[in-house]
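Every protein chain of the complex appears in place save one, which is left out.
Let's look at chain A:
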């Protein structure tokens, strides 16, 4: 689940060789690396949402998928509504969803099966670990079908039910995500809302919520009133435990997260990476501008977080508000390359330099860290960011890239090349299913520390053993 490797041994002790990119010791015999075999005890997991329309199922599905992918668990969501839109092409009205609409029922069932087929493909063939089956799944019969499907394919099943009767929450939901749906593209607001409410009614009569007695052998979490209360039943394994913990920490209260780097530092000016230097004069100016910016934003109850490195702390000091230091927010550890310039690294460690450009996400500095390690280290920060409301995080380039990748759902390939310039604040505001980003440059000059993805990657033809991927 975490960044671990599992090996099956065939014979007695093997030599260890270190993968030059990830700096991980792996056993090999006669120069051949042991095939990494996916452990058969870690079966894929099928997460199944349950709930009436406008209960946040898709919101949860997308968020959960984003989180799991970020921590390195290949996850994909399968939204049955999408399949239905593919099939139907044109949505007429709620009548399609009437429980006595035979034609409608047939199509809906087909769509569910098509989606499950793709789930099987993803989990059994494409190497996915978790699939999120996003649909209402409100009847016991439908859920039974899914459980059987999972059993046949050796998947574990975990249900996530969202129950909510608060009319305000439901109304908010509809306004935020339903009005803009392809289904209502030709309707005005009133028509859309009216139709949608009737749609919900269609499901209500046949809704069989997960039951304490009848469903006591299933693994599930029931989320009640947007996280006011949770009912958790039979958590089976590590993945499910992490999912439960995550779901219990997220909320939908409107808020904003501000991400920025420390002010320009002395080492920045010298073009050196890492280290623990103080702010340059321009950096100090930035800190003052940041103070003004924060005051102008007039944020309610803002928390300020920094790393434990001098440059972020000095930046926060200028703000004149209490702040908290997190070691986990420290910049990526560049190991032997700390405080070097890129030119020096290229000169002294040409192989390392080349390797980093090959796979910047997984590349680990000798005696240092990789972006992949950074994400693992940042997970508790992320969890707490989810719990909090308005937060300003003053951190570092690599750290900010990781956090940004989480909020904006960037892949491991994109993450290390995200642009996070000095003296610029990114304001992230969760909206609908994603995140609105506003970039504010505070008008203080600085050096540019960004290195783009290189066009040509050097393969020096040295003999290193390539990992089977």
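Basically, a residue touches a chain if its C-beta (ideal position, glycine included) is under 8 Å from a C-beta of that chain, and two chains touch if they have at least 3 such contacts; residues count from 1.
In the analysis below, contacts and distances are computed from a predicted model.
The listed options are "NADH dehydrogenase [ubiquinone] 1 beta subcomplex subunit 9", "6-phosphofructo-2-kinase/fructose-2,6-bisphosphatase 2", "2-methoxy-6-polyprenyl-1,4-benzoquinol methylase, mitochondrial" or "Dynein light chain roadblock", and the UniProt record of the chain not shown names that protein "6-phosphofructo-2-kinase/fructose-2,6-bisphosphatase 2".
Across the entire complex, the residue among A:133, A:323 or A:406 in touch with the chain not shown is A:323. Residue A:338 is the one among A:338, A:357, A:389 or A:409 that touches the chain not shown. Of A:14, A:76 or A:98, it is A:14 that touches the chain left out of the display. Only one of the listed residues, A:88, A:105, A:187 or A:248, touches the absent chain: A:248. Looking at chain A, the residues touching the absent chain are 2-9, 11-14, 16, 18, 23-25, 27, 39, 216, 228-235, 238, 241, 244-245, 248-249, 276, 278, 308-310, 313-314, 317, 320-328, 338, 367, 373, 376, 384, 387.
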